[in-house]
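Of the protein chains in this complex, all but one are displayed in their positions.
Note that the chains take the letters A and B in the order they are written out, and that residue 1 is the start of every chain.
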Amino acid sequence: MRSFYIKRIISIIITIILITSLTFTMMHSIPGGPFTRERPVPDEILRALNEKYNLDDPKIVQYFNYMKGLVTFDLGPSYSKIGTSVNEMIESGFPVSAKIGLIATLLIVVLGIPFGIISALKQNQTIDYVVMVLATLGITVPSFVIATLFIYFFAGKLGWVPTFGLSTPASYVGPVLALAGYSLSFVTRLTRSSMLEVMRQDYIRTARANGLKEFSVIYKHAIKNALIPVVTYIGPMIAAILTGSFVIEKIFAIPGIGRHFVESVSNRDYTTIMGITVFYAFFYLIMIFLVDIAYSLLDPRIKLKEGK
Amino acid sequence: MDKNKFEFVDQTGEEKETIRPSLTYWEDAFRRLKKNKLSVIGFVVVIIIILFGVVGPYLTPYTYSSQINEYKNLGPIIEVHEVDGKYFHVSKDYNMFLLEEDGTLIERLNLNPMDRDMINKIYTYTLGEEEVILDFSYNLLPNKQGYDYDYTIEYNGEVSKIPSGNKFNKLFPFGTDNLGRDLLTRVMYGARISLLVAFVATMVNFFIGVIYGSISGFEGGRVDNVMMRIVDVINSIPLVIYVILLMVWFRGGGLMNIIIALSSVYWVAMARLVRGQMLSIKEQEFVLAAKVMGVSKRKIIFRHLIPNAMGPIIVSMAMMIPSAVFTESFLSFIGLGVSAPQASWGTLANNALSGLLSYPYQLFFPALSIAFTMLAFNFIGDGLRDALDPRLRKG
Partner (left out) sequence: MENKKEYILEVNNLKTSFYTHVGEVQAVRGVDFKMKKGDLLGIVGESGSGKSVTALSVMKLIDTPGEIKQGQILFNGEDITSYSNRKMSNLRGKEIAMIFQDPMTSLNPVFKIKNIMTEVIMRHQKVNRKKAIEKAIEMLDLVGIPEPEKRINSYAHEFSGGMRQRVMIATALSCDPKLLIADEPTTALDVTIQAQILDLMKDVAKKLNTSIIIITHDLGVIAETCKDLVVMYGGMIMEKGSVEEIFANPQHPYTKGLLKSIPRMDREQKERLLPIEGSPPDLLSPPKGCPFSTRCPRVMKICKEKEPPKFIAGENHLSACWLLHENAPAVEGYNKGGEAVEG
């Protein structure tokens, strides 16, 4: 078990280094790009950049300086927002995205899993049909279509929610729905098919043959097995949701980390692009790590070995 | 009991189990696919969309970039007032238009800045020698409240308060955008771009993924280990990030760049899948037989293994296409897509965002196009998955 932890942490560190190096190389190799002296940049920015990373230094030195900063979780100054550091942007943006993300995750788990189970138990009956149709729509209709339809009807026409921002509790409904739409549908479908698969298994027949009450057969024997693939999905899903969808934050004008990323892309704010990318990667890898642990707790057949 | 019933009978074998003619894997799959109503619908929709994108632009009198400024921001359905035999329309930005009875636009009326009475909220337009007066003070000025209508149009002495009806915008069936470009044409071009990107990216991903996965799975051992390690590392962060980074690195959009970016990243899923298939198929005996007969590795991979793995590969490809459509739309939506005035559906959606509440149709047409395309491909993918699943074979 311990060797698993160690090996995984090493793997995460190596991956972060690789990703960072990749982004660093890419950003620094843009001809006429930001990190050369050729580009006309406002003086303050140039000063800030120079303070952190001497632009006259050879690339390798700049690289090491950046990596050094990384170890202390310092991602440098923003390239386009004068006086702001990338860390500050992440610190202001992440909690906003995370809040919406957590609500969305809660919705997904509390709605998706039970509905998936109900659908499986009442297979081919009306409720199954209804749930499956909704779930199929949720998967195929892109999140920004859901978001814009929502704004148009509930904000524009009905005026029930504000058209943008997070001022009132009601204003959370739109972003949460749009963010959760796809995953909620996916989890419902996954739970359903997993449950159906498990109910067909021999060990369920054994449980019934041993006279166990139907309640126990379904909610104890079947569910624990059925949830295994669902947990595997939910882990990375949480990471993706918590870091906010770029599109949704843009549409609803939410000052989350996703929007910062999009803006930094439009503004060609290279340091921020690099910083947020590294942050995303790090967060994502940690979540996968946690999922693998949870997975091993659920399924005793999995012996945690190195890597995945 | 009749004694002669107890005579022996020859087993004629007429009741031997009838053997139905057995179908090949593909025939059986095709048969099952045809039965699946949803995937048939999906196919039909996809064909329609392809025709829409490929043939459509030739059938409209506009190109995707031709701007007719007078007609900007007009929707697909026009509210028309009939006044003294003539038909008028007032747009949200207070432009007055003259139309034919069937809804075809004739011209935009002239409005002198001096003819705008902002105090009384009365605009006077000119139609040749005549005047058309718009009074939109109703429900706006404090002394004019509680009316059923918000404006009146006066022409030749007659006044129209309530619209006489809604007409389809014959010149621009999908309406126009903020630069007066025909939305229908742009959506058609958008279909071209979105589908082109999706298909090409998927094909490239297919090739890279299949070759990579086949080699990895077939060789096994250290080669497989190393190759899969690389895939694992790439996969350890969401692939979208790479695409965005690549697009930034390419310094902006452009059709070629998007295709390259998408093609260089999403092959990993296919490679994984193919490798998995290889690992399970190569243990089967017909492969051993081929090896023993001295068939070359390349031939084994391409002639024996890959055709047997085609089932899940095809399903995977069918599901990659809507995913590519979505990713491309999404990139365009955040500003990393094709460059103006070219438009993919994502760009159209992006452009429409600011005017969403006033001109929702500008967003709905591209958004629904994306949604329908993805829905259709998803149905096809689901149908293919069921049809190609060997466990469901009945034939």
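FYI, a contact is a pair of C-beta atoms (placed from the backbone, for glycine too) under 8 Å apart; a residue touches a chain by one contact, two chains touch by 3 or more.
Keep in mind that this is a model prediction, so the values were computed, not measured.
*Asks:* For the full complex, which residue in A:Met27, A:Leu179, A:Ala207 or A:Val265 touches the chain that was left out?
*Replies:* Residue touching the chain left out of view: A:Ala207.
*Asks:* Of A:Arg8, A:Lys99 or A:His221, which one is in contact with the hidden chain?
*Replies:* A:His221
*Asks:* In the complete complex, which positions of chain A touch the hidden chain?
*Replies:* Interface residues of chain A facing the absent chain: 201-203, 205-214, 216, 221, 224-225, 298-301.
*Asks:* Please output the residues of chain B touching the missing chain, sorted low to high.
*Replies:* Contact residues on chain B toward the absent chain are 1-9, 11, 15-17.
Going forward, only the chains that are shown with their structure count from here on.
*Asks:* Please report how many Å separate the Cα centroid of chain A from that of chain B, as a whole number.
*Replies:* Here chain A and chain B have centroids separated by 25 Å.
*Asks:* Inside the complex, what are the residues of chain B that reach chain A?
*Replies:* 232-233, 236-238, 241, 244-249, 251, 322, 326, 329-330, 333-336, 349, 353, 356-357, 360, 363, 367-368, 370-371, 374-375, 378
*Asks:* Could you list, by residue number, the parts of chain A that touch chain B in their complex?
*Replies:* Against chain B, the touching part of chain A is residues 14-15, 18-19, 22-23, 26-27, 29-30, 136-137, 139-142, 144-145, 148-149, 151-152, 155-156, 163, 240, 246-247, 250-251, 261-262, 265-266, 268, 270, 273, 277, 280-281, 284-285, 288, 307-308.
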